[in-house]
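In this view, the complex is presented without one of its protein chains, the others remaining in place.
Chain nomenclature is as follows: A, B and C, assigned in order of appearance, with residue numbering initiated at 1 for each chain independently.
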Amino acid sequence: METYSLSRRAVAEALGTGLLVATVVGSGVMAETLTKDTALALLGNTLPTGAILVVLITILSPISGAHFNPAVTLVFALKREMSARDGVCYVGAQIVGGVLGTIVAHAMFALPLLEASTKVRTGGGQWLAEGVATFGLVATIVAGIRFQRTAVPWLVGLYITAAYWFTASTSFANPAVAISRAFTNTFSGIRPTDLPGFIIAELCGALVGMALIGWLLRADETKPQLAQEAIL
Amino acid sequence: METYSLSRRAVAEALGTGLLVATVVGSGVMAETLTKDTALALLGNTLPTGAILVVLITILSPISGAHFNPAVTLVFALKREMSARDGVCYVGAQIVGGVLGTIVAHAMFALPLLEASTKVRTGGGQWLAEGVATFGLVATIVAGIRFQRTAVPWLVGLYITAAYWFTASTSFANPAVAISRAFTNTFSGIRPTDLPGFIIAELCGALVGMALIGWLLRADETKPQLAQEAIL
Amino acid sequence: METYSLSRRAVAEALGTGLLVATVVGSGVMAETLTKDTALALLGNTLPTGAILVVLITILSPISGAHFNPAVTLVFALKREMSARDGVCYVGAQIVGGVLGTIVAHAMFALPLLEASTKVRTGGGQWLAEGVATFGLVATIVAGIRFQRTAVPWLVGLYITAAYWFTASTSFANPAVAISRAFTNTFSGIRPTDLPGFIIAELCGALVGMALIGWLLRADETKPQLAQEAIL
Partner (left out) sequence: METYSLSRRAVAEALGTGLLVATVVGSGVMAETLTKDTALALLGNTLPTGAILVVLITILSPISGAHFNPAVTLVFALKREMSARDGVCYVGAQIVGGVLGTIVAHAMFALPLLEASTKVRTGGGQWLAEGVATFGLVATIVAGIRFQRTAVPWLVGLYITAAYWFTASTSFANPAVAISRAFTNTFSGIRPTDLPGFIIAELCGALVGMALIGWLLRADETKPQLAQEAIL
């Protein structure tokens, strides 16, 4: 197993989150420019996002773990699989990288480099959707790593492909990406004032996912464990 | 090989069926909200369903086998790969989980939590379609487990992706999902009175699939086996 | 390695070709029923076909090799990897299975079980397209088996997904499927009188593909081989 310095891991997190956000924002601009059908625009936003996730997680997870997501970093820190210090660096890199991704997308499409979104995304349904979306993402990652580590890039790409459509919020499921999307007034944007609701819902969903999957994955190989389970 | 308690396996079945139904119902609502083109809406219903199946089967099959479907549980029980008691628990968990999935989807999209569908799905063509759909699903699962177990999540996801389009019924192929879809009056719903026809057709298709694939898979390595085959 | 009796292998070829044709014809009917946009209809025809090919080849190739296609069977017979007798049985099973697939698709969609197509598909561009399509299919299969056998179901599914769009004929690339599609007067049909042109073009493409890939795959491990190459 190779190890990488924190500086390399942080750059990997920034690069991955940046390319992810550039894909979300850029494909949203491309899609809404080319069609008036919103379902088709969402499809043109979904497929690139799912595809790039498979790529980015495959090529960067050997370096940094390829979180690209403060909610995921929080779960790994709580599971004591990374230090608090590294976790803080990761989250910082994700946010910086994500905002740079928005800037690059805007520059490619000749838009103002940063703008505040006016897209309203709020209310109980949206918050529940973000909670469900992040719950499922964390379940996918934690169980995927446990049972079939090499499939995780595919599982995350496919999960997000589905979650774009089955959640009412199109599944941000990622506080760093949400913050980065507040700076684009295009298809994929979110009004800055709606960020706190999204981020809180995402973190709650992540914690519930971590708890439920943690319970589910406790295999019962021996009788004593079965006894333990009864206590739960 | 790890083993999991029946309670964990039942929760896995409920969780998997619930997320599957939430995806079918939720993506149907999203799709019909965003477009007037029904083919595009079906595509927006198909891709998330196929994608989430790959994810759910990969992460939950090591725990419960990831049936999420009473027709599949019936096949495994008839093949004596699980006890009747466990089979009954599985089917109960699938139905409860599925209906919860409908409720969660409705809550995310701010719809009444449960409503009866008015969508007519009946007639010989539809029943044949459900029979063919479940026949193919069972053939895919049984032969897939035999020849390439790790590919089964992909095979099921791809099979359902195809069956959404090539069957006249959009391939429910699952009694628990059919029941759950009777409680949504949206794109993916089915009128409760049409359930019996669908469920009977699905179970018949499953049994035919089990029989035909059972015959096909009997390899002829030795003469005695060939003799045995003649008796059948 | 298990071996299967010729009767089982023929049933596998018939079943596979039948489900393939049912998918092509059925998804074509579904698509043209749901939308007026022909590109969207073709997409609704393409994705199910690509997906079912991955499934059918994975689950049936251990039994029969999963040709489902007389052009492919011809290549294997010419390469002396199967006997002429078996080849004839395979082709017969493929055609019978394919036509049954059309019948099942029609029955599901409550159409007349068999009808003659009136869809004109003829001319030099179409024939070249079928030649190119089958050339590429044979190259994919022969080189895929050589370099990464387990990936072949995916390669064929992806190749056909692409060929639906990049060839002017939407890539039939399969004489048995072409014959079966002459019996449906729907989206995927072909006028019976246009069959000979398609079939001849497909067989020519297959032979060219076999020859070119045969040459390409001859590795040059030793000097004498290099000398041989100069002669070619």
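Here is the rule we use: contacts are C-beta pairs under 8 Å (C-beta built on N, C-alpha and C of every residue); 3 or more make two chains touch, one makes a residue touch a chain.
Please read all numbers here as calculations on a predicted model, not as lab measurements.
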Chains in view touching the one left out: A, C
Contact with the hidden chain (one of C:40, C:99 or C:178): C:40
Full-complex contact with the absent chain, from C:27, C:117 or C:167: C:167
Missing-partner contacts on subunit C, residue numbers: 37-40, 42-43, 46, 50, 123-125, 128-129, 132, 136, 139-140, 143-144, 147-148, 151, 154-155, 158-159, 161-169, 212, 215-221, 226, 229
Touching residues (missing chain, whole complex) on subunit A: 2-5, 8, 11-12, 15, 19, 22-27, 30-31, 34-35, 37, 40-41, 43-45, 47-49, 51-52, 54-55, 58-60, 62-63, 104-105, 107-110, 150, 157
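Operating definition for what follows: only the chains that are shown with their structure count from here on.
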Fewest hops from subunit A to subunit C - one hop per pair of touching chains: 2
Copy-to-copy rotation for subunit B and subunit C - C-alpha atoms, rounded to a multiple of 5°: 90
Whole-Å gap between the CA centroids of subunit A and subunit C: 40
Touching two or more other chains - residue numbers and ranges from subunit C: none
